[in-house]
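Would you mind keeping the following structure in view while I ask a few things?
The complex is shown incomplete by one protein chain, all other protein chains being positioned as in the whole.
Right after this comes chain A.
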Amino acid sequence: MSGGVYGGDEVGALVFDIGSYTVRAGYAGEDCPKADFPTVIGVTLDREDGSAPMETDGEKPKQSGTAYYIDTNQLRVPREQMEVMSPLKNGMSTSLMFEHYNIPAFFLCKTAVLSSFANGRSTGLVLDSGATHTTAIPVHDGYVLQQCIVKSPLAGDFMSMQCRELFQDLSVEIVPPYIIASKDPVREGSPASWKKKEKLPQVTRSWHNYMCNTVIQDFQASVLQVSDSPYDEQVAAQMPTVHYELPNGYNCDFGAERLKIPEGLFDPSNAKGLSGNTMLGVGHVVTTSVGMCDIDIRPGLYGSVIVTGGNTLIQGFTDRLNRELSQKTPPSMRLKLIANNTTVERRFSAWIGGSILASLGTFQQMWISKQEYEEGGKQCVDRKCP
């Protein structure tokens, strides 16, 4: 609602947040995206359908028997002329937007800036732990300090890999649900007994892998926990176990493994499958990033450490991070961790920030209009977008 009361002005903008795991899209001014779907596209074998617009991240096209596309009709865009906004770290193809889709105005913004706006701050250190990597990005006064960004590949996908190895060690087969026709209840720990579906289509390797990944990700989300202190065998043995059942019927209690696997995020030295000790734990990532910044702004950064990203929703992540940071910072420094408790806010904080930004009255002067693009070319995007 406009009217000058809250500084809002609705022009009917769209906000896109294209991540490596999911794409979030919706209308500006709303508090959560209307569409949230995985960043994968399916292409059928015999007819090469036109690739949907969001494949610029270079996701490998998956071959499958049945074709899956991205469901863009969910947006239900009634008007033809619509402004489009998309928060991306790397440059999105501006020319694609203007020329192919004929949009009237366009704006790009970095995800870190939008995450901090969504939490009500213009200065802070954004710790984004998503699927592919964990990054610490310092934001000062609404601008990202590009030279102080620290990236680490230990994130959601790393966790999935470790879980997969765990199941391999337990010699348990991961069976995705589409294969299973029926299953029988079995005792804990004993091998599963299930019946395979008949008349399954010939699925490709990549699609099968994708389905198995969803099973593992479900396990990862529900079972894993980060311990409060650095991993200790005795302490882990005393932790309460969690019962989990795989789709094929195999069920087991997981105790020490629950804590051991996410420990790799914070302390990569004893994680399996990592070469050498060159990886940084999450605490180190944050302190390194702040250490590279100008010393005058460091208290401001430590005073608002914003935690976003789906991977941070693992139980105990924020507590452990808080503990590690308070150990590493000097005692005079005021440390404040901002972590929204709801799943929606943490996963979609960049999108929410974009929604807020696009509906502000004072933002309407910052759009890059078609006319400006025609006059200035791509350089104007670099100049105008922070």
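The rule is simple: a contact is a pair of C-beta atoms (placed from the backbone, for glycine too) under 8 Å apart; a residue touches a chain by one contact, two chains touch by 3 or more; residues count from 1.
Keep in mind that, in the parts below, contacts and distances are computed from a predicted model.
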Absent chain [UniProt protein name; select from "Electron transfer flavoprotein-ubiquinone oxidoreductase", "DNA methyltransferase 1-associated protein 1", "Phosphatidate cytidylyltransferase" or "glutathione transferase"]: "DNA methyltransferase 1-associated protein 1"
Contact residue for the chain not shown (choose from A:20, A:39, A:288 or A:364): A:364
Touch with the omitted chain, as defined above, among A:147, A:171 or A:341: A:147
Residue, one of A:99, A:218 or A:294, that touches the chain absent here: A:294
Touch list for chain A against the chain that is not drawn: 2-4, 7, 9-12, 83, 104-105, 140-141, 143, 145-148, 293-298, 330-331, 333, 361-362, 364-365, 367, 369-372, 375, 383
